[in-house]
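A protein chain is absent from this complex, but the other protein chains hold their places.
So, chain A:
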Amino acid sequence: MSAAETRTDVPAISAEDITVTIAGRQILAGVGLTLNDGELVALIGPNGAGKSTLLAALTGDQDVSGGSILLRGRPLEQWRLRERARTRAVLLQDNAVFFPFPVRDVVEMGRAPWQRTGRETEDDAVVDEAMRVTEITHLASRRVPSLSGGERARTAFARILAQETGVLLLDEPTAALDLKHQEDVLGLAADRARAGDAVIVVLHDLNLAAAYADRILLMDAGRVVAEGAPSSVLTPERIEQVYHQAVDILPHPDDGTPVIVPRRGRPAHHAERPGTHTASPDAIPTPNESEKRP
């Protein structure tokens, strides 16, 4: 895999003291972050906390007013674009395609950075595999505008996988997806991390973050307010403080993964009878399904 070639002692991404000010308003106030090979880091936080701005700063899409961002130890702006595209892939929230390209063509676009290199010969196999794991093989000849939101999101994700980089930056990859495909996409991202890649994901769903992240960065008002393993970051007090929403956090009976359930006009249970909460018809999807996957 790509990770084996690019792996070094240098962190995939290290950012220090990033400040972003847009129209006089400070969106990020001195954020630091290190992303190492082999880990999946989730960026979480309420709307407007600065998650997407932080990710945009890390990708280079957002100019920073202060701080430094290193990709593999080298300042972002010193990278040649082509070289950078072979090192890290970025999945944006907006995955519209302006012209009616067939799905396979879009996935093949992920191979563009490897054009005229030795790895060009692998193009077909890599694209096939990316389409297989994202379950869009049957859509190969469909035109992108005719796809559903979820199919389009998976096409974009397949394109990122086909790029074969050791570093992945994903901005809300699960936003348009149903329960199964949310699990699939994060499962694939976690697989990549286990294979040695460095993955950072912006997520809204706390349960997904709890289930898949090795490390969570909780952001609020342009700062990182907590960082660490899911079980240490996700405490009821902290979540209520940041999200202004009371929650119960229950350990999953199988493996103790934290399950976050908003408290909906009921007194606190503090995890004594987890079964009673899942009965709520509009409960936040729990990662139960994924725990049983191989």
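Criterion: a contact is a pair of C-beta atoms (placed from the backbone, for glycine too) under 8 Å apart; a residue touches a chain by one contact, two chains touch by 3 or more; residues count from 1.
Just so we're on the same page, contacts and distances are computed from a predicted model.
Participant: With one chain of the assembly withheld, which option in "ATP synthase subunit E", "Cytochrome bo3 quinol oxidase subunit 1 apoprotein", "Heme ABC transporter, permease protein HmuU" or "NADH-quinone oxidoreductase subunit A" matches that chain's UniProt protein name?
Facilitator: "Heme ABC transporter, permease protein HmuU"
Participant: Which is it among A:Ala85, A:Ala175, A:Ala195 or A:Ala246 that touches the chain not included here?
Facilitator: Candidates A:Ala85, A:Ala175, A:Ala195 or A:Ala246; residue touching the omitted chain: A:Ala85.
Participant: Quick one: which of A:Val10, A:Ala29, A:Ala140 or A:Ala175 touches the chain that's been left out?
Facilitator: Residue touching the absent chain, from the options given: A:Ala140.
Participant: In the complete assembly, which of A:Val10, A:Ala29 or A:Met109 touches the absent chain?
Facilitator: Counting the whole complex, the residue in contact with the absent chain is A:Met109.
Participant: Could you pull out which residues of chain A are in touch with the chain that's been left out?
Facilitator: Against the left-out chain, chain A lists 59-61, 81-86, 89-90, 92, 94-102, 104-106, 109-110, 112-113, 115, 123-125, 128, 131-132, 137, 140-141, 145, 159, 163.
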